[in-house]
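With one protein chain withheld, the remaining protein chains of the complex are depicted in position.
The letters A, B and C name the chains in turn, as written, and every chain counts its residues from 1.
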Amino acid sequence: MQFTPSSGTIRVRFFARYAELVGRSEAAVLVSLPATVGDVVRRVRAELPGGRDIPERPLAAVNLKHAKLEASVRDGDEVALLPPIAGG
Amino acid sequence: MQFTPSSGTIRVRFFARYAELVGRSEAAVLVSLPATVGDVVRRVRAELPGGRDIPERPLAAVNLKHAKLEASVRDGDEVALLPPIAGG
Amino acid sequence: MRTYLTRDPLSIGELVAEVASPQCGGTCVFLGTVRDGPEEHGVRAIEYSAYEEMVEGEFGRLVTDARSRWPAARIAVRHRLGRIAAGEASIAIVTAAPHRAEAFEACRYVIEEVKRRVPVWKKELRTDGTEVWVDPSGRPTVRPPDRPTHV
Partner (left out) sequence: MRTYLTRDPLSIGELVAEVASPQCGGTCVFLGTVRDGPEEHGVRAIEYSAYEEMVEGEFGRLVTDARSRWPAARIAVRHRLGRIAAGEASIAIVTAAPHRAEAFEACRYVIEEVKRRVPVWKKELRTDGTEVWVDPSGRPTVRPPDRPTHV
């Protein structure tokens, strides 16, 4: 089997304080595949204005479910970066 | 000090199933003093029609507070015989 | 003097309003309702009776005990007496506290203590026409009412 380098577009969503930090509620991030949630976070922190203020290891969700930073992402996935939860 | 034998009248109250067993909600019981709640229960069981159906060691209260059968009673006290509590 | 007994339907909203306070972030409510489940034998209603004068004092002591354990808790309790239809509430307890753990614990404490020490009794009025005194474990205590009480 041959390894085919490819890239994918991830829809990244920001909430609450994180949305304020980056001044937006979402962004499209292009990553080389295979990639993990952690890779997406690194891109956000490196490239988005204000992104550096988001912690290196935030809570995250992929496609509406909690996910670890080690979870892999695929083209078209929605990754959300979640500030510490404060509901109830 | 001299021991003076005396007697007292105890107002005995019956509730719920016990009131049905003796067919009344209260009775005046004359006891020789000193006496305990247990003595009052024995009199009730021996003398009131239906009294024998009340257990030998029922829950009891003296003057609106839970009391042990060993607690002493005085002239004028109100002793209540309480079926197993089933509130709430 | 506060009265803990009523013959009217219980209003949760009223009790919640009684304990509400800006200091309290957590409120816990317990409602005990007349059940007609598979463990029962067709319960139409329960007739609640009480040693009313003692109930008032016992509730007062119980609430004082709860307040000494959870000093920041605010507590409201009401027990209904008389005939209560299946599905309706016989007791409502509301506790409010700064934090939820205290509210839950105080509420649970109050209902457990009520079951242990407040002199209230219940008689099931069954769909088959019989009436049965219920003991705390939920088992009937006695003979059906159509037999003579004392022979």
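Just so it is clear, a contact is a pair of C-beta atoms (placed from the backbone, for glycine too) under 8 Å apart; a residue touches a chain by one contact, two chains touch by 3 or more.
Please read all numbers here as calculations on a predicted model, not as lab measurements.
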item: Visible contact partners (per top-of-document touch definition) of the missing chain; value: A, C
item: Of C:3, C:23 or C:64, the one touching the omitted chain in the full complex; value: C:23
item: Interface with the undisplayed chain - residues on chain A; value: 13, 15-17, 20-21, 23, 49-50, 52-53, 61, 64-66, 80, 82-88
item: Missing-chain contacts mapped onto chain C; value: 12-13, 16, 20, 22-39, 86-87, 89, 98, 100, 103-104, 107-108, 111
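The definition used in the following text is that only the chains that are shown with their structure count from here on.
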item: Centroid comparison with chain C (C-alpha atoms), farthest chain; value: A
item: Distance from chain B to chain A - Cα centre to Cα centre, in angstrom; value: 75
item: Geometric centre distance via CA averages, chain C-chain A, whole Å; value: 52
item: Chain B: positions in contact with at least two other chains; value: none
